[in-house]
Every structure is written in C-alpha cells, then in structure tokens.
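Below you will find the structure I want to go over with you.
The complex appears here without one of its protein chains, the remainder shown in place.
Up next, chain A:
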C-alpha cells in the first residue's frame, strides 16, 4: 500500500515556523525528512515551552507522542512518526512553494485571496523570506547582481556552507529588490520598506546591499576580509544619508543610489590641504597642539600626520572616477587604517585624532571649503571608526 496523494488544506493557512526555516534553509522536500528529525528536538522544546506557558496544567501530549516516537527509534514507532512528519512537512512545503510567488512581491501577499494568512504571519513570512545569511551576503556584497555571479553561487555555497538553494533565494532577493528600487525615485530605505514591507532593520540592510551592488564597491580583497557585513552596512548607511543626492534634500525627486556628482567634483578642491605646503604644516601643528599629552600614540601621530592626511585627501580627490569609487574601502584600509593599526592606535586614539583633524581644518584661514570638508570628513570619520577593529 502506498500513499498516492496526500493533502491537507486549511482555511486559515497554518505555517510552522520551524518547517518554514528548514524550507528557507534549502532542505529539499525529498531529503529534508532526516534533517527535520535532527531538528525535531529543537522544535519540540520550542513548542513545549510555548505550551507550558499557555496551558500550565496541560503538558502537550502531542509533543510527548512525538518524543516517544523519536525515542522509539528504528522500531515501528519511528515508522509511524516519520510518516506523519513526512506528510505534514510535504503539506507545508507545498504551501510555501505556492506562497513563494506572492513573496516575490510582498504587497500582493496582503491583498491576495488564495491564502488567508493572519497579518503577523504575513510579517513573519516576508521577514524570514528576505532574511539572509551574513556569511553569504559578505561574499556577494559589491558584486554585480548578474547571471554571471549567479553561476558562481555553487562556489559560494561550498565556501560558506549555505545550501545552494538558499544561496539562490538570497541572491534572487537581492536582485529583485535591486531591480525594483533601481527605477524608483525617493529615499532608498523608504522605497524598500514600502515595496517589500520589510522591517526597518532589514530594509536598511537591503539598502546597503543595493547601494554596494550599484556602486560596485570592492569588498572581497583579502585586506577587507576582517570586515563584517554590518560594518559595511553601517558605512553604506553613512554614505547614503550624507553623500547622495537625496541626502541634502529629501524632496528632490531623485534616487539616492548614486553618489552626488557635484559633491564629488567639489571634493577635488580639498587637495589644497596637501598640495599647499603651508596649509599642510599649519594643519599639522594645529592638530599636534591639540593632541599633545592626550594620547600615548602622539609621537606616531605626529610622524605620520602628513602621510595620513595625504591618504585621506587623495581618496577624496579620486572619487570622481567611478573606478576609484570601487576602491573606496580598500583605500581607507590601506592608506589609513593599516598604518594606524601598525602604530597600535587604540579606538580612542583614532576618535581623538579624527576629531581634531576635522575640526582643525576650520581654523585654517586659507581653507575655503569648510562645508565640503565637513560633509566628507563626517562620513569618513564614522566609517573609519566603525572599520577600525581586528
């Protein structure tokens, strides 16, 4: 006797979060059963706890039954439980598969008629569907979201241990979000939140991913490996809110996926800080006066001032070139963070130095580009501070 057909359909769609996670994690319908068995203990305890809290007097016998069946092991009990589990999992997987189409445009999920899903479940479905593994996103961050990249996903999968199926879902999510917001005007995070009904946190992460993909920032170099996705996401947030067109005026009907061209042009003017010798010396002395006695690394700071300043200003000057924009982070690390690290600056040193470095420029009489300088250094400072760790 074999089960030819087995379906279970409910009016209010049931979705087990654990099974959903398994599905998202890419355990396939056929092979997942064993996987689920290993997960069952977790599932069991989770459910059990929630039951306990709801009905203190009623230890859930169903879970006990599952447990018993699990403990029964290879004997007949196991067979029965595996059957039920299998049937249940298949039902859920089918539901998820049918839902997937809707999840691709979450707004549809809210007003579709096929599945009656309570709103908090919808939120959960969307949020989890668009959630991503930080190891995975670290691999593709800044890469072009193209077919070529997609083809390489099996390497990424092998490297990160994330299943290929899951990699593809995550990649497709990035691409889908990218494609939708690419054509939209207005604030990036807002657009993502509206069109994908994501939480603020997740929308910001996606904004970072889109921003990185659009500007093709290099993140894969070995020197950048120590940086996490959250480091980059923070930097992206800074760049988006300060260096893009939308940053200055929210009402400007333009996207904030691209850096503001005018601003980048203006950055060239900062070169005077390193080309003009007087200005450079003046700047150095101002900074050193302020720092003296306040840090152990003062000597190194004083010795390296010119190099470091050249590094930062050169980065600014080069940003008009899109190729150079891609190297923004690697430049920051090579030209600034690494020298400081080799001189054993602490995070406090770094903050102190950057604060005075930025502020001292205002005192320079001949330096006329205060606004641009602040806009530039504000971002640079917070990025460096975020990136300055082991």
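Following the convention adopted for this analysis, a contact is a pair of C-beta atoms (placed from the backbone, for glycine too) under 8 Å apart; a residue touches a chain by one contact, two chains touch by 3 or more; residues count from 1.
Just so we're on the same page, contacts and distances are computed from a predicted model.
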| item | value |
| --- | --- |
| Per UniProt record, name of the chain withheld from view ["Trafficking protein particle complex subunit", "Phospholipid-transporting ATPase", "C2 domain-containing protein 5" or "AP-4 complex subunit epsilon"] | "C2 domain-containing protein 5" |
| Candidate in contact with the missing chain, chosen from A:135, A:184 or A:385 | A:184 |
| Of A:201, A:261 or A:362, the residue in touch with the unshown chain | A:201 |
| Where the unshown chain meets chain A, residue by residue | 1-12, 14-17, 46-47, 49-51, 53-55, 57-58, 60-63, 65-66, 80, 83-85, 87-88, 90-91, 94-95, 97-98, 107-108, 110-124, 127, 183-186, 190-191, 193-195, 197, 199-201 |
